[in-house]
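The complex appears here minus one protein chain, its other protein chains still in place.
Letters A, B and C name the chains as they come in the text, with residue numbers starting at 1 for each one.
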């Protein structure tokens, strides 16, 4: 399961260089996309259309060097980290997208997924547009450029463009002298606003503000456009907002994507996961000696389970943090090494024990099978699997890379069948009705990947 | 002095894979651009809009590997080698440009320089266009995409687009099922058509046809659009052609840019250089013991001088062919090492001799100074420098990277002053009136960089 | 604090290729050395002296590629991962060391540190030896080569060589048809023997056996030489063993170096850490709301503390696992970013809480200061630091890279002074008398870095 992007933007009204802040900000958002990274900066007091940027495939610390960073000086800038399924040649698709248009330069970072991108591309093509990438950012940039011809400001152009967009988008846009943060009306993906001295920051998550040493101001509201101007004004355009109860905050951000030290739309990710663990015990209790998480994403729910149940929390797996993202797999016959390369069972922690094992989700089930087997081989008497989300059953149209239905273990299988495949003694998922409780019922959520019900109509889709 | 690009395209009507042919073709055109290289291919019998491409900074043999070539399979494709002055981040500007537009996909390789690119960009911007690069190819692609909406075929769109273009362009364009070669009305840059079995090839020079084992058919005419269709027709649209005597074939292609084993617009580059050498003797004779060229570009003119004068040809400099394009220069105090790293004087060839030294051009004069000094230090009694082109005095607007006037040694200096700086005993340039004789008077040439007279009016320029 | 090496060796008596097994084994030992990695293999049925090897700076997954692994085929081999303080040019020092000598080829992997290497080098020099590296392996190889001249077998030569060695060494040696594991008499560094089908494996830790799918047979005893012969015999030479109570197993292996899923000399690393946590509570109790570890090395001791004290275990820091070993630090003024790049405080977990924070050690104190501050900034009411080892006060001569005394925070400072620097509300270390309890008193340990008392006399050192 992959998130598609993290976005970051900063405008230092005091004129300080922002490239370092973007660099650190992207590092803290790296969990949102590990395929490519990019930074674009500009000098608002310098040449109007001079944007310097660098982007490439790889992690932030792989892409940026002393050398290429030294060319990235400016007091305004945006950054992007991206995940995609395309291969090496998708370097073209790395963000942020930087364009020249009638009013100078725009750089744009996008998190989310448009549901009408194809229609928009076709429509634009019919008026002579050409496309050099396959990313939504290009469509959005086109619309803004076109609307800009009719309006007096870039933020109005963004507003007009947003009326044509469907689907999920959290945007950070740099124009020659303005920094803009905007979010789709449903609020699928998060976007926060912060401040450090006289510098304003937009970021996907609050952890990026903490990293930058900035204070959190507020979340950009779903449907809102926030514009930071050169004279220090923070303009808000809420004309695109819809009723709060129609919004659709992605619940999986809280369950898995976001960093647990982030707070999104007023809800702590940590709290949500603690609750998920507690609910799992309440709804599917079990007698056991210890409770543990699949590192590292299952740990907090495991702590919540432990706290609620009184069953001691333990660590049962060792995670090899030196294994990089990519490594060769020499022996064909040892194909299943994949999981054991990254994990080792703490035999002395599990021997003879009844273990509750918490994971954030089960997608295909292969990893869960291996981990359960590893614990049993290490001497666990029983392994009770608890999953801090409901089963995945439907596609996500809004920025998450869910495999096809046929690859999903829960598709067309009973709970007992899944339990049998995974090899656990018992198995339980988070109940669907618990999802909105994770955010205290304070947010309207999108839970489409679990239930098939999406806040926005998706053309041609029927649950 | 740098050429800006080399272009190549091939369509195998028998369906064979063309990527290898493009690779070899680009190697043979490497002298036309050493900064970046790219290949885009498509399968005319496969998915309509599926173009595979790879491009990066570097020489052809640096950019392409077994791995990335293995992804480039197709029966139609274009390639590009490019020179530019921009830095590492100009990866975005590497060719060929590949776009999606209303009718599918276009890939475009361009050699030359538009003189109205800025106006076209501005005009396009005013209708909502966005630009992601700073290369002319993007402007051309836009125009084609727009014109395509109004016409029934891509070649008609190319024809309409060409009516808006000013300046120099030799184009090779791949549409889903057609390969197109086109040339500006003045014919500044070369473009030839060849055939190998049932595969048609466009290339900047005939040497690329030889490399591919293809036979030369003819040159694309200035102003002509040649279209190779899926059913094997070779369509010619000459509506853009102008009077032959108004054309402006770049004479410096013959003097320096093109490979001596190429024949362009019916004129052998080798012959032109032999003639330049002969003219140098006829117009500026000198008594000497040997005549030699500055390797390697001066060698053929030196042979021509030798043949005409009867003075024996010799080799006086050793060229270190192992020195790459880039190397560090450890000692600041040895800055002048630059030329001696690449060249060594053949003392025993020059000792006590009166040497006629032929170079193709003198730009800033620093290299010439060093070489003359090297020969004198090696014992040459006299060094008579002969230059197989007139002095550079004016800018080129049509695809050659001439330094600013103030850097040109000939600007505001008498012949005697130049001779004195270079340190030669005598110095003579090719006479301007000889330029058209290099091509037997059979072609109308552009000699603007020498005389300031350009075949096409250049906005705001006055000689 | 850095370990210096991990060693691995395997001999498949059935003739299967062992390179993949070594690769995976080294991955599981990566925590013991991250600077360089190497593999040497041989074919016992092929050419006698043909050893294939590859080694380079970097992590295992960085050093080895499909391409260089494809050259490493053999049924016997050794591997090495190494940490060193030297720079890029220390590629020469990467292991394993491969030599040719009178009886063919030897490849040697070494973990530990000789205390008489300089004397041995000098002595060897005086008989004409030359040295190409600065690693102990070279000295050991020389001694073996010399002793081999006097004896009938390589294992006897190893035995004779060991009589001259002082200090710490766990060795895995590959001769043309034997695989040898050996350990210094004190047993400073671990070495285990395992078996998978008909393949015998030596490795620094049992986690490497688990990774390989091999079963644990036993530890190589301190002072013992174990030889696996071509006909499947497992020879043991215990002539170098000393009294068990004189041994000196490095206690820091249990506290920090080794993986918690390993069992060394019969003692589970996990158990030792759980005990350390329990002892910390018993000896230095404190009232608190939660107990947490500094990820990831402090986590198990924290679980032990929690279990013994009844104070709930929690997670208070988020570790950014995407941050690589190296990254640039753009802004000079944000030097202190180092720790926050890798860690984030889970505000909602600590807000208003009294936190017991467990770390495995405090070296210079700078990281501890930052983490305590981060927790306080996140709202922790109190931070009580507990360290699962005594203060570092003395050098290690046996293979651990302890900084100089003046850099150690505990040197010449009272506990209160340290507490004040770190910023914690209370601070306590593991008591020295608890060290041997970590291993149940079943092993004689080396605790020199804490107490200055070493099992083997170190020339010129006085506590």
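The rule we apply is simple: a residue touches a chain if its C-beta (ideal position, glycine included) is under 8 Å from a C-beta of that chain, and two chains touch if they have at least 3 such contacts.
On a predicted model such as this, the values are computed, not experimentally measured, just so you know.
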item	value
Chains still shown that are in contact with the chain withheld from the display	B, C
Sole residue of B:50, B:319 or B:453 that reaches the chain not shown, by the stated touch rule	B:319
Sole contact to the chain not displayed, among C:7, C:141, C:323 or C:372	C:141
Which residue of B:268, B:284, B:388 or B:444 touches the chain not shown here	B:268
Missing-chain contacts mapped onto subunit C	52-54, 68, 71, 87-89, 91, 97-102, 106, 121, 125-133, 138, 141-142, 145-146, 148-149
Hidden partner interface residues of subunit B, rising order	17, 19-21, 23-24, 27-28, 30-31, 34, 59-62, 64-66, 69, 207, 210-211, 213, 259-261, 263, 268, 270-271, 296, 299-300, 303, 306-307, 312-315, 318-324, 326-328, 330-331, 334, 337, 340-341, 344-349
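Note that only the chains that are shown with their structure count from here on.
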item	value
Given subunit A and subunit C, the chains that contact each of them	none
Chain ID, smallest distance between chain and overall C-alpha centroids	A
Centre distance in Å when subunit A and subunit C are each reduced to the mean of their C-alpha atoms	37
Subunit B-subunit C separation of Cα centroids, rounded to whole Å	60
Gap in Å, rounded to a whole number, between the CA centres of subunit B and subunit A	48
